[in-house]
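Every protein chain of the complex appears in place save one, which is left out.
Think of it as A, B and C in the order they're written, each chain with its own count starting at 1.
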Amino acid sequence: MKGLDQIFISTQHALAGLAPAPLQPLVSMVLIIACLMSVFGACFALTTILERKTLGRMQNRFGPNRVGPFGLLQPMADGIKMIIKEDIVPFSADHALHFLAPLVLTVPIWLAFSVLPFGRNMTAVELDAGILFFFAIGSASELAVFMAGWSSQNKYSLVGAMRAVAQMISYEVPLVLSSVPVLMAAGSLSLSDIVQAQSGCALGWLPHWNVFTPWGLAGFALFLIAAAAESNRCPFDLPEGESELIAGYLTEYSGFKYALFFLGEYLGLFAVTGLAVTLFLGGWQAPAAWLEWVPSWGWFAVKFSAIIFLAIWIRATLPRLRMDQLLNFAWKFLVPLALINLLVAVAWLKTGTWRFPAAAEVRWLLGASVLAIAYVCLGRHWNGPAPRPRQYSYAE
Amino acid sequence: MLGFGIIKGLAETWRNFIGSYYDPARLTTVQYPEQKLPPNENARTIPFLVFDGEDPMAGLRCTACSICAQECPAHCIEIVKDTTKKPDYLGKMQFYPKVFNIDMGVCMACGICAEVCPFDSIKMDRVFELSSHDRGMVLQKSDLAKPNDYFREIHPTEAAAVDAARAEEQRKAEAKKAANPVLAKS
Amino acid sequence: MPNEIAFILIAVFTVACAVAAMTRRQLVHCALFAAAAFAGLAALYLQLDAEFVGFAQLMVYVGAIAILIVFTVLLTRGDEVRSNRSQSSPSWLAGVAVAVLVLAGIALPILLSPALWHAAPVATGAPVKRIGEELMNRYVLPLEMVGVLLTGALLGAVVIAMREEPAVKPPSRSLVPARAESEEVVNLR
Partner (left out) sequence: MSTPLAHYLILSAVLFSIGFAGAVARRSAILMLIGIELMLNAANLNFIAFWRFGPHPEALGGVMFVLFSIAIAAAEAAVGLALVISIYRQRETAQVDGMDTLKN
């Protein structure tokens, strides 16, 4: 079991050992990069087809099922189509920025994968401030989206880009705020340490994952909502709301650049999902000791796929928000709830020394009830009073 | 309360997702080229010309009266009368079309031609797989002609009514001819 | 040696971006080049083993300030459209001359002092845990003050930039439906 758990690490060491000694660090680096890029590239291809098929099933239809067995070769067909399409650049566009924007979007997201622990000892770069690196790298994508929208010289692109940037900035606040309690609990910014801090079991059966604490559960929900908004997923996909903005900042993109944006969007989803798994679901930890025969990367993959499926499920269910609802939701509901969650987490960590019987249950109930009350109160009022009947100036 | 609607919606999509694997009502898509829905009797697409008997050109019911061409809102029907007359099913001498073309690129399948035709000659077809590799959009008389059996097959109710009416007319004409053979001859 | 090459590359990149940010005509280009220069500086911090500062720089400057500048540029675009006059102030030559003098004034002493040419001591780095402890112990008062300052700046920025609702609505907005109605009435008569 140990061998299977560490199979990637030992393979990497064996392959790097074949190279001459001075080149070994370089070879192992290239191996890691190639592995990450191929795994998540394949993941991207697979997710596009599975997402379309799942969406179809949820909407009473088959998804794509024509290319290859069960339509599984559809991503190849899509890729070929994207590559051989003509790459049209508008005449009045800012050509350099128009060219750079997809790269600036995609490259940092690849970098973000380097700090995620995919399994035991399977972190590409052990950074002391891993999560800070993750968020810092993620902030580049806002600039890329703006570059794409502005350089296209198209009003739909510009409006879509402004929306996207406003949305990303707004939702970055709850995203970071909801992950702060985890950092407090682990006492570290390093993602490997955060996973390590979630090992073991409470009460003998409940894994020590953050999601099983009241603040962790609320934080997980907040994190997923903010993550969906950060990666422009439904129901927060209004930067590219095709019903009003054609395709938002993607309007003037075609061919391979469009595919790069598409790739960047999915990779952003993967990265932030991997972070959610790491922060709240115990990373690569098995849920119970007797399940540890499954390799650690297997557990990561299971949790990862579960969250991706949740994202697809939500996409199939919810309609798109309106812009003002979106920003109100972030600033009037998510941010206050995240702050209250922070306080609950502090109280939880401070009461960790309680030693009377059933202390854990009391702490749980107290924390959960504070959060529930906050949720109900904020939920009642986040959208203001009920909307007035609409007044038409010109109709009728 | 905030959030209950979302959970309800998620439950519904989940039922769809699971149900689509065993419940045909939750997976209503028809995989078209392999599966086809049974055609509807009232379905109608483009016009065609009905002929009686075996020979399409000889049995054509059309008398080149051009009412359809005049009523057609899109002016897609082109009719040229032949110079000679032939007897129709009642024994009357009628003109026959030398040219009868319908430009399907212009036709909008409104069915007015079929409604105004006094000779039950032009009827609406039910074919819909009309794509082709060339631009053969102008259908000639020979392309348009289809036997009465085909008409009976696609629109049985209407065809039965038409057949009955025609049989009745034919019977009356026979009776008239029997009663007054001189008049009929002239 | 690789370190030296990396330094030269990053330094050239940063200086080039900074020069471009100060000289380009398009304000959006200026803002994006400035963001690139800030990112270059973050790389320099990383090279100097100040991991935490580098990431904080990237997050604050590229993620927040650059976006803020870009937004401001877009909100004040009227200038760009309207004026095609020179973008530099009348006394720009004097300004650049002063800047060159400043550069000379700083660079000459640096070049002349031999104490500054020694190599760096062995890296100890700035572990995040130590930074956090220092922030909570020795620097707790500055930290609190920065918190107050940021809150004040947040509120202040919102108040300054908030569009004040005029007491009497400007005629151009409120009168449009009324005028349209009266015109309709006239037409009907």
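By our rule, a contact is a pair of C-beta atoms (placed from the backbone, for glycine too) under 8 Å apart; a residue touches a chain by one contact, two chains touch by 3 or more.
Quick caveat: nothing in here was measured; it's all calculated off a predicted structure.
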Touched by the hidden chain, restricted to displayed chains: C
Subunit C residues touching the omitted chain (full complex): 1, 3-4, 7, 11, 14-15, 18-19, 21-23, 27, 30-31, 34, 37-38, 41, 44-45, 48-50, 52-53, 56-57, 60-61, 64-65, 68-69, 71-73, 75-76, 78-79, 83, 86-89, 92, 95-96, 98-100, 102-103, 106-107, 110-111, 113, 116-121, 123-124, 126, 130-131, 134-135, 139, 142, 146, 149-150, 152-154, 156-158, 160-161, 163
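Please note the rule applied: only the chains that are shown with their structure count from here on.
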Chain contact topology (line, ring, star, complete or other): line
Most heavily contacting chain pair (counted by C-beta pairs in contact): A-C
Interchain centroid distance [CA atoms averaged], subunit A/subunit B, Å: 57
Centroid distance [mean C-alpha coordinates] between subunit C and subunit A, Å: 28
Contacting residues of subunit C [partner subunit A, same complex]: 28-29, 32, 35, 39, 42, 51-52, 55-56, 58-59, 62-64, 66-67, 70-71, 74, 125, 127-129, 177, 180
Of subunit A, residues touching subunit C in the complex: 97, 127-129, 132-133, 135-140, 142-143, 146-147, 150, 158, 162, 165, 169, 172, 187-190, 393-394
List of subunit B residues in touch with subunit A within their complex: 1-3, 6, 9-10, 12-14, 16-17, 20-21, 26-29, 31
